[in-house]
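Just below is one structure, and these are the notes that go with it.
Complex shown without one protein chain; remaining protein chains in place.
Entry: subunit A
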Amino acid sequence: MTVIRILWRHRALIAVLVRRDLDARYRASVLGFFWSLINPLLLLAVYAVVFTYIFNPRFPGGDPYPLFLFSGLLPWLFFSGAVLDGSATLIDNGPLLAKVMCPPELFPAVTVLSHLIHHLLALPVLFLAMVVSSAAGLHSFPWTFPLIVVALVPWLLTTGGAVFAISVLSVHYRDMRDLVGHLLNLLFFSSPIIYSLEGLQVPVILHRILTLNPLASLVTVYRDAAFAGRVSPPQLWLTAFVVGGVSWWLGTRVFAAYRETVVEAV
């Protein structure tokens, strides 16, 4: 709770820092803020071409695979982007930490929030894609789309916890960043992003392992709302929120344990 209190006290500064982060990301480009829309659009176009004409994945239900993939990938990109940036955020902001009294909590929070905003900016593209594809009769429009907002809560908590822990650990252990890269790769393929757990024909043990992946519930809940047009069963929602809560709790605990020595190690 103290983390929340610190963040709330510095909310104005966090707003400035998030703004600076987003500015830095888009300012350099001629297209400015539209870059945030073009990025997911480009991604979607590439998937549409590759998975319609080049690969033709076996996929139950006959739903358009590019949209399926896109709706699973967007929250994942939020998570993995924030975690990767999180592993460098405290080191990058070392000058501020070492010379001004500055709560280190600010920087992981800024990383998460700026990636969240980045994600929110991609939602209109996802929405439009759903509208277009349902208008073309490829897919029925997911009326559960607004539920994304609720599905984002466990994503935010999970990402927050992970970024808090990783930011502070990578200050103390310099090989953390490499490790994070590998772990993210592993996590990506073990999460039901490019595939669905439903009707997956794999050995039972592998299936069990894949369901144990904490991110599985988050991906499914999000995609059910954004793409499949159904409300996930309550136990799946519960799992997602429990994963979020545990991650947040654990992450902030780890952060608290290493917090005092951040300045010395940075």
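Just so we're on the same page, contacts are C-beta pairs under 8 Å (C-beta built on N, C-alpha and C of every residue); 3 or more make two chains touch, one makes a residue touch a chain; residues count from 1.
Note that in this section contacts and distances are computed from a predicted model.
Trainee: Select, from "ABC transporter ATP-binding protein", "Cu+-exporting ATPase", "Aspartyl/glutamyl-tRNA(Asn/Gln) amidotransferase subunit C" or "Carbon monoxide dehydrogenase subunit G", the UniProt-recorded name of the complex's unshown chain.
Mentor: Hidden chain, UniProt protein name: "ABC transporter ATP-binding protein".
Trainee: Consider the whole complex, including the chain that is not shown, and state which of A:Ala24, A:Val132, A:Val149 or A:Leu238 touches that chain.
Mentor: A:Ala24
Trainee: For the chain that's not shown, point to the residue among A:Ala48, A:Ala82 or A:Met176 touching it.
Mentor: Selected residue, touching the omitted chain: A:Met176.
Trainee: Which one, A:Met101, A:Ala136 or A:Val204, makes contact with the chain that was left out?
Mentor: Answering carefully, the residue with contact to the hidden chain is A:Met101.
Trainee: May I ask you to list the residues on subunit A that touch the chain which is not drawn?
Mentor: 10, 12-13, 16-17, 20, 24, 93, 95-102, 172-176, 179, 260-261, 263-265
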